[in-house]
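Heads up: the structure comes next, in structure tokens.
Only one protein chain is missing; all other protein chains are in place.
Chain nomenclature is as follows: A and B, assigned in order of appearance, with residue numbering initiated at 1 for each chain independently.
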Amino acid sequence: MHEKFDTIVVGAGPAGNAAAYTLAKAGLSVLQIERGETPGSKNVQGAILYADALERIIPDFRDDAPLERYLIEQRGWLLDDEAYVGGNYRAEAFNRPPYNRYTIVRAQFDKWFSKKVQDAGGLVICETTVRELIFDGDRVAGVLTDREGGAIYADLVILADGVNSTLARKAGFHPELKPKDVALAVKETLFLAPEIIEPRFNVKGDEGVAIEMVGKITKGMIGTGFLYTNKESLTIGVGCMLSDFAAQKIPPYVMLEEMKAHPAIRPLLEGAEVKEYVAHLIPEGGYDAIPKLYGNGWMIAGDSAGLVNAVHREGSNLAMTSGRLAAETAIDLHAAGQPFSAANLAGYKQRLDDSFVMKDLKKYRRLPAALHRSPHFFTLYPELITLAAHQWVKVDGVDKKSKEREVRRAFAGRRGWLGMMGDAFRLWRAFE
Amino acid sequence: MTEAKAPAKRAGRKVELDPRLAAYQGVWVFVEHERGQAHSVSWELMGEGRKLADQLGVPLSGVVMGAPGEDTRRFCHEAFRYGADRCYLMEDPVLADYRNQPFTQGLTELVNAHQPEILLLGATTLGRDLAGSVATTLQTGLTADCTELNIDPENRSLAASRPTFGGSLLCTILTLNYRPQMATVRPRVMPMASYDESRSGPIIEQPLHLIETDIVTKVLDYIPDNRQDRPQLPFADIIVSGGRGLKSPENFQLVWDLARVLGAEVGASRPVVQAGWVELDRQVGQSGKTVRPKLYIAAGISGAVQHRVGMEGADVIIAINNDPNAPIFDFATYGIVGNALQVLPALTEAFRQHLAVARKAG
Partner (left out) sequence: MHIVVCIKQVPDSSQIRVHPVTNTIMRQGVPAVVNPYDLFALEEALRLKDTYGAQVTVLCMGPPPAEAALRKAISFGADDAILVTDRAFAGSDTLATSFALASAIGQIGRNMAVDLVFCGKQTIDGDTAQVGPGIAKRLDLQLLTYVSQVDRVDTERREIVVQRRAEGGVQVLQTRLPCLITMLEGTNEMRFASQAGMFRAARHPVRVWDKAAAGIEDVAKIGLKGSPTVVSKVFAPQPKASKAEQIKCESNAPKDLAVTLIAKLFTQHPALESAISAGTTGSI
């Protein structure tokens, strides 16, 4: 009476779509369940798509994927209250196909990806929430949805249900998320005509720009802001650790509003009309916060496994890669006629360890702690560095030597050389 | 309506009309009535029709259909006073209650016999039902829910403008190679025509060849609305409206308080209706009611275009909004930048005092 599949994939974000597509293409029967009205309808991302991860799944994705602009320029800004010091990297190499990074609108991108899953033979059901996992002993045997008659069975369930992953927590696969391991990001999409975007950001055609920001915009909290150009809109957002938001009692939308009013940012948004405001969590606990990734009859991928590289703002590519690797593990076992037992699914962890996913996360494993111990990166340093820049640029009859002295005094006075060396060392170690 | 992106290419500028089309002359307004009362939209259309007829140099006619003795002649005379030069009257017992089949057949026959170039109807439940059927039967163009009617001087055709794409834009629609050109207009979008007691004109009668047994649909019963229960927003002289800016159903009571002092009707923007603070009948705007009061007070309403189209015909608009850049200030008469939760009670009190003094004096 009940439906039964080889695999059920929960979630139609990048991780779930990558997994479902890979499985379906290999001929396994796949059911994908998504709670949103359409795939992507609730998904939040900046969003930058990194071509490489997708290319390994759908090599010719550029033919029909809904891509907004390809990035030819990256700007990095360090902001004080009224000033910023920044650097740009713009390269003609990024202006030649195949392009490396794109801005996307997740609602459209996820829908496109999901269509690929369906074309490959996957069965996709939306507007349906998986309430819990069905167990047969300690083996996951299926899922229970919120619809009448919603028990569905499968040999393998892949959880790609995003950062909250209530399912995994309910099943006891991983503990409650800790506020210090998640960032809360808020973002707005603002309509702006391409004719205005292009001159304002110095791009033409499908070229685009990404601006990453740190500094006083986050009011001393650990976090970053961003501004990306889409085809007919801009995305602006800011994210900080949930623990900080809780402690400082600043509502995230206030932070975003103030960031939008920053004299360096406001002119870029002029005339734009807010289309949507959303808030979303990002798992930023890094390597040490990664839960168990597999067990009897289940694997977990993407944000629900905490696979996000916060330093480089990479998430979707880790999600897609982990989804693909989970699928490939299952495909190989299926082909060999092996059951989806915990022992066999250990191959998934191995594949992740061998890939950039775990290697990168391991590299930055010390970073969260380093930043926690030196919040000055988000308060004092922007101030000092803009002060230095200000002295350097301003011509006011004061001799350069005195200016240098003033800057040095400011640095030493405000943080102390020892403190600064400590910060620098921790940062170096964290990035090493 | 054709997709807006269609270029105006087909609207080839020809001044000379095809003789087949040129035979159609005159502007008609369908006079809608129910239970012994003409619908005011008919007289609003009469004013608009007068303007079009004068521009074209043709007569303006009213069309009255109904059962014999059903006050039909009275409606003809009223039509004259509101500006009609003549009236076409079709009387038959089968026209006693509105039913699609006999009215479609009757109006179609009238059009075929007398060939008007423009036929206007109210965008009411009756008018929309009838207009859609008649246009399909006559195989001609029909533009629904127009907000503006004009004559395109270059080709003598009706330029009918209406909101499109959720109301954020307007479009002008022409029916070039078909006659008559049909349009419907919502009640209260146009001002009432002026009334001239002395006007009169000829009544041209035409019979309808239908007997009751030919008509498939029967009216088993008619349950009139209890007028007391339903807000009569479109015809209110004074309306106090509240929007999402009032924040809660409890605060919305402030709107009722002011309305009570002014003897006004209460209106609302769509979010307020959707949140269930007031009933659907009170929604003002594109997907609600169009109103033309003497005074419209908008509290905590941003003035989005979909709201605006329903109320900008008001003589005086007072807007209360805490955002000095709210679009409502672009078209209101008076604006108070401030917190509606404080301004509303202050206004209520000030009006109460003013009126009490005035009453004592008067």
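Assorted remarks:
In the analysis below, contacts are C-beta pairs under 8 Å (C-beta built on N, C-alpha and C of every residue); 3 or more make two chains touch, one makes a residue touch a chain.
All values reported here derive from a predicted model rather than from experimental measurement.
Of the chains displayed, those contacted by the omitted chain across the entire assembly are A, B. Of the options B:Ala22, B:Ala113, B:Leu169 or B:Ile211, the residue whose C-beta touches the omitted chain is B:Leu169. The chain omitted from view is touched by exactly one of B:Ser61, B:Thr143 or B:Ser241, namely B:Thr143.
The chain not shown here is touched by just one of B:Asp18, B:Asp54 or B:Asp315, and that residue is B:Asp315. One chain is missing from the display, and on chain B it is touched by residues 1-6, 8, 10-11, 32, 34-35, 37, 39, 97-101, 104, 124-126, 128-129, 131-133, 135-137, 139-145, 152, 159, 163-178, 216-225, 237-238, 260-264, 280, 294-295, 305, 308-309, 315-319, 328-339, 342-343, 345-347, 349-352, 354-355, 358-359, 362.
Mapped onto chain A, the footprint of the missing chain covers residues 3, 37-38, 41, 105, 107-108, 123-125, 127-128, 145, 147-152, 191, 193, 195-196, 231-233, 271, 273, 275.
Quick note on the criterion: only the chains that are shown with their structure count from here on.
The mean-CA centres of chain A and chain B are about 52 angstrom from one another, to the nearest whole unit.
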